[in-house]
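The block underneath contains the structure these notes are about, expressed in structure tokens.
Every protein chain except one is present and positioned as in the full complex.
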Amino acid sequence: MSRRFSNKGRLIKADKPIKFHFNGVQFTGYQGDTLASALLANGKLLLGRSFKYHRPRGVVSSGPEEPNFLVNLGKDHFFEPNQRGTMTNIFEGLSATSQNHFPSLEFDFGEINSWLARFLPAGFYYKMFIHPRPFWKYIYEPLIRMSAGLGQAPKAKDGSTYEHFHAFYDVVVVGGGIAGLQTALVAGRSGIKVLLIEQHASWGGRAQIDEDEIDDAPVNSWVNKVLEELAAMPNVSLRTRMTGVGVYDHGYFLGYEQLNDHKANKDGPRHRLWKIRSKLIVCCTGAIERPVSFAGNDIPGVVLASAVRDYAINFGVSIGQKTVVITNNDDAYKTAIFLKESGLEVPVILDAREHGGGEAAARARAIGIRVENGKVISRVIGRKRVRGVNVCLSSGEGETTERIGCDAVAMSGGWSPVVHLWSHCGGKLEWNDESSMFCPDKSRPPTNENGESFVETVGAASGNTQLNEIVEEATELGLSIGRKFGGKQIRSNVPKVKQHVENPVEPLWFTPRRAKRKLRNKTFLDFQNDVKISDVELAAREGFESVEHLKRYTTLGMATDQGKLSNINGLAVLANALATPISKVGTTTFRPPYTPVSMGSIAGSARDSVFQPVRMSPIHSWHVEHDAVFEPVGFWRRPYCFANKGEATEQAVNREILQTRSSVGILDASTLGKLIVSGPDAGNFLDLVYTNMMSNLTIGKCRYGLMCSENGFLIDDGVVARIGENTFLCHTTTGGAERIHSHMEEWLQTEWWDLQVFVQNITEQYAQIAVVGPNSRKLLNKLGGTDISKEALGFMEWTDALLGGFQTRIFRISFSGELSFEISVDASVGLDFWNALLDAGSDYGVMPYGTEALHVMRAEKGFIMIGDETDGTIIPQDLNLNWAISKKKNDFIGKRAHERIFMRNPDRWKLVGLETLDGSVLPDGSYAVGAGRNRNGQKHTIGRVTSTYFSPTLNRGIAMGLVQNGPDRVGEVIKFEKISGEIVEATIVDPVFYDKSGSKQNV
Amino acid sequence: MKKYSAFAVAREALRDHLGWERAWRSSEPQKKYDVIIIGAGGHGLATAYYLGKNYGITNVAILEKGWLGGGNTGRNTTIIRSNYLQDPSAAIYEKARSLYENLSQDLNYNVMFSPRGVMMLAQTQHEIRGYERTAHANALQGVSTEFISPQKVKKLCPIINIDGPRYPVLGALWQPRGGTARHDAVAWGYARACSDMGMHIIQQCEVTGVNTIDGKVVGVETTKGAIACKKIGIVVAGHSGVLADMAGFRLPIESVALQALVSEPIKPCMDVVVMANTVHGYMSQSDKGEMVIGGGADGYNNYSQRGSFHHVEETVRALVETFPIISRLKMLRWWGGIVVISKTPVKNIFINCGWGTGGFKAIPGSGWAMAELIAKGEPGPLAEDFRVTRFREGQFIDESVAAGVAH
Partner (left out) sequence: MLIFECPYCGVLADETDLAAGGEAHLKRFGPGSTDDEFEAYLFNRENPKGVHFERWRHINGCGKWFNAARCTITMEVFGTYPAQTLEPPTEITNNISIKRPVWKWKEFS
């Protein structure tokens, strides 16, 4: 039984009890406990169920590599699945439930999979569920999906907030163990900018647990001294509960700081994602102990030897009362010795090595622990907890030589350096036979923008396990970093550490070495995904020989721990099955993140109303006050219409149109793009950018222009006004301002850089209001100040003028077919001017209108709209706009493209108007069908609708569309097919439905 | 080759699964083949499979520089749909989708095609019109889609927030028979079937040169020696440029990283595939329970299979906005697939590449069409519209018309 044997754990405060709930039952732990240590202290060993077989599982580790003990944590808006119990500190009121079982953790129907395990080997689903076909969708897959997943899906919206930090350092040191502290200390003394981060809540790493001395004092006093000195350095930042999760190209580093996951009080941001540029990243990330592969190695109570030691020393918690230790290295002896010295039983240390351990073994024997060399566990007895072990010879097939009763097993299969950050950006690894590890290959580091190494590793992360060597390595690196990044000359001594004599580790991939198949079928490699030795061997037998195949076929290393415990053992088993050295097999690619990162922290603070920036016209506040129905247009919000109380949007749109056509309406057109193109070559440049001739435009006049891409397609349109000899004002579509500005800059800077032209985007500097309708001139005259008669300001002319005391620029242009003035004023007075127009127009019933009325009125007039009549595949010729394509110019963007055979094809679909026979509105997006089908059996199409509206002016449906040879077929009736198959007949007509002569706009 | 079935699994279970054969034979190259396919990804293997199945050509070698299925076949978000706007795209993707329907039975390998439905959200007026147009086009193309209301969106996918403050959901284009498949299984299933027909799958064999005599292909040079052949199909996605360079021509393609990620597995909460193009992200839930997320591509050429973080940030932000419950899930794994982009989704028939983000869903259809081309020497109806000369003529098959992001 696991229990708290001492209240003197390093990390707990025994005078501060904390109450929490697990699976609805209240437990008590101490401040400083993790959920794992607190539950172990309360005798809870069974903590979770595995993914595939639903086998009972307890903790196997004490850190972020934990694959078994995952919980649903918290409630409602603070609920989170798959939280690792080994990394969760308890706080008052914490509530967690175990995962992946029904109806309860202790009794789980899913465990039936475990009894059927032999029928569910790796990849079984590829070979089954094939017949009969409909069964997959209706029976098999629903069954598989029922068993999918671990934790519950959250139901409520996240109640926490998140934030991002952007930071710059000379060096980021990842890991606050001895290696990290010493590196940061020495580098920091030189004055360069250092960030030191530690994923756990406390500093010092493993060395404090392993009872080494530094500078003749206990490790923790050295740690405290170093921390004091670091804290006093203004150039050094220290952060705990912060994990280095990713290294990206050019020295970009992601840090993940958990700010209040350990607190009852959830105020403030929950997580902080640090986006860091650092010249160097030093990984002092340590190493993770490997499990040993023996039958029953997943039974609750079988725990990594280092974790057993962690729980005992940090929390005063023992996994069991009688702990058998199995190892292939000297480190695990420390666990046995500590347990024994704490008054717990250690019946035996099984050392797989024929020659056994060094100094540590002698110490263990000296305090009365039985040590057996060349012996291992053949299988563990027990189901929901360990009851004993069968012992066998390490070199044999597994004949039991002895059964030893125990309630815990501490296992150590050696150590694997944490090389993830080294590898994220391409750092290579090499297999070290002596230490049985994949270590960073320092000759092939990840390289930065200069082709230089930008990641270093120190200590266990380099594969170095001797503390005396680690402090030397850290000191040297710290000094060289200081020099490299321009720090001041300093001297730092290497701390004094006693050297231990250890016997070398011997690879121990499964035990015993020639284990029978029956044992291999029960030996787990990936605990969460239930991948066994037999699965890896099956994969190898079936030809899944590369590590990438193995991983995908067996799911080895695909669990939430991403193979931190399982990968190396799995690779070794694969290598053995293929009879190749492990170095040849290689590893899978390490990809970010090192540990899972909350989606919320990635999204950051940009959520809800600040999800994306909103662009607002200078008149936006008025629209909001007057209940405009908004629609997003790019980042802009534009009023779609202004609906009165109880009025449907369609009614509002019709009202706005009729009022504008009969009297006067005003439109906030401020979002329209406005680009100033100036310079001695401005005219020449615009001749290249537009299909029309612009250089011959007279000052004071406006001209409608088209722009094509180099591929010939229409990309934007708008009115160009010549302001002066060298200055043009180019209007673009609302969505086009930035795009067209960039387009012009690109051509100016990268192709025609000899032209002296300057382009400015002044869209947001001006408010622009269209005053539209037969009474528009009267309205403006009421404001007074300038003669805007037909004679003074003709159609397609502009003037700078005072209107009602406002400095304005008036353009006589029309997108509705009515008498119309587009007037721009400084953005700062846009709202005042809008209000002035409303006041002056009250006698005429002036009415603001929105984008939908704008669209309908332009369609009534047969004007095209970029994005409706065009879709990126339309050339101006398709829209009968040949008149706007200059024949005189040698060149313009798109001209060469138009010469290609398909662009000149007379059968291209061309713009026409469409009127249904019954007056109905043609369905948006519908196609006109011809006879027969094409070679792929699709119905033959001869045209399509591009814009379709109910016209309140004409009181019927009108549409524009593209039809094969359309302009030649006016009067013909063609068939449009609805999705239902129903046919709607429409007559091809001229696209100008309203005021064909243009007399209304030109008065 | 022994048939896969529940019975076979049960039989093998009783003898510790010792009787399973290799899923495909790994071969050493012969001196000569009728056809060499370069690239053992999904497209290459499917091409070989349909060469054998439809045309009886089985003296075929499939050469792979790494491991089969090790490229984008194993690095995509597994979405299968055919709700394309333009006729030629809809034809080839619908052919592919319909082949996926029976692929498990055809290959005797469960590729887990799951027609759970794909929806593309409309979040602007412009998108509504685009998808209504696509729905009309699909009806005429024989592709079953419909434009559905926000209420139906919510019913099909309860975790969507349809009332988001920035981009409320206004409707969606819904293809009920779109879905997902197990991507690795598609490559493995084709490989097994090819091997069963006697074709040679030669892994870790890099092509280093193309041999021609009088402008005609006569064979290839490889790291495993020279191999003669009558015809070559190059189906190597991101490395098409490198191979085209060997053969002496340039292609209208560029290789960029497309980012994807998965969350930790959670109990099923989403039965459909959702694509939100206005905010640039798409998501589905795998049979294992992971939320599979995809988004934008980097704008620069990249062969490193890793990309830049800010695209992931934008994608995740967009999806947290669309599916607020995922905020407290955790990103487990993130990768960049190297996709070949082109100014349009192009497919060159002598070189089959340039599928952009649409590669996985096209595999059976592309293989079918490519096999026809290789066997007959001229493209069939599916491929006709994709001939490479269309660039010169100014004819394009542009799908970006309908959707901000094409997948």
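Labels for the chains are A and B, by order of writing; each one numbers its residues from 1.
Operating definition for what follows: contacts are C-beta pairs under 8 Å (C-beta built on N, C-alpha and C of every residue); 3 or more make two chains touch, one makes a residue touch a chain.
Just so we're clear, the structure is a prediction, and the values are computed from it rather than from any experiment.
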item	value
Visible chains in contact with the missing one	A, B
Sole residue of A:Glu710, A:Asp826, A:Asp839 or A:Glu972 that reaches the chain not shown, by the stated touch rule	A:Glu710
Residue among B:Gln30, B:Gln151, B:Thr223 or B:Asn301 that touches the chain left out of view	B:Asn301
Sole contact to the chain not displayed, among A:Gly159, A:Gly374, A:Gly426 or A:Gly679	A:Gly426
Residue, one of A:Glu434, A:Glu449 or A:Glu625, that touches the chain absent here	A:Glu449
From A:Asp249, A:Glu289, A:Glu545 or A:Asp717, residue that would touch the chain that is not displayed	A:Asp249
Residues belonging to chain A that touch the chain removed from view	248-252, 277, 426, 447-451, 710-711, 742, 745-746, 749-751, 753, 890-891, 895-897, 899-900
Missing-chain contacts mapped onto chain B	239-242, 250-255, 298-304, 308-310, 342-343, 391-392
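Throughout what follows, only the chains that are shown with their structure count from here on.
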item	value
Centre distance in Å when chain A and chain B are each reduced to the mean of their C-alpha atoms	22
Chain B - residues contacting chain A, complex	4-6, 8-10, 13-14, 16-18, 20-26, 66-67, 69-70, 74, 87-88, 90-91, 101-102, 104-105, 108-110, 112-115, 123-126, 128-137, 139-142, 146-147, 159, 164-167, 182, 184-185, 188-189, 263-269, 285-289, 304-306, 308-309, 312-313, 316-317, 319-321, 324-335, 343, 381-382, 384, 390, 392-396, 398, 400-402
Of chain A, residues touching chain B in the complex	51, 78-82, 118-119, 121, 124-131, 133, 136-137, 141, 144-146, 148-158, 160, 246, 248-249, 252, 254, 275, 424-426, 517, 521, 534, 538, 541-546, 548-549, 552-553, 555, 558, 560, 562, 589, 591-593, 596-600, 602-604, 606-609, 611-612, 614, 631-633, 640, 711-712, 867-868, 871-873, 897, 900-903, 923-927, 929, 934-939, 941, 944, 977-979, 981
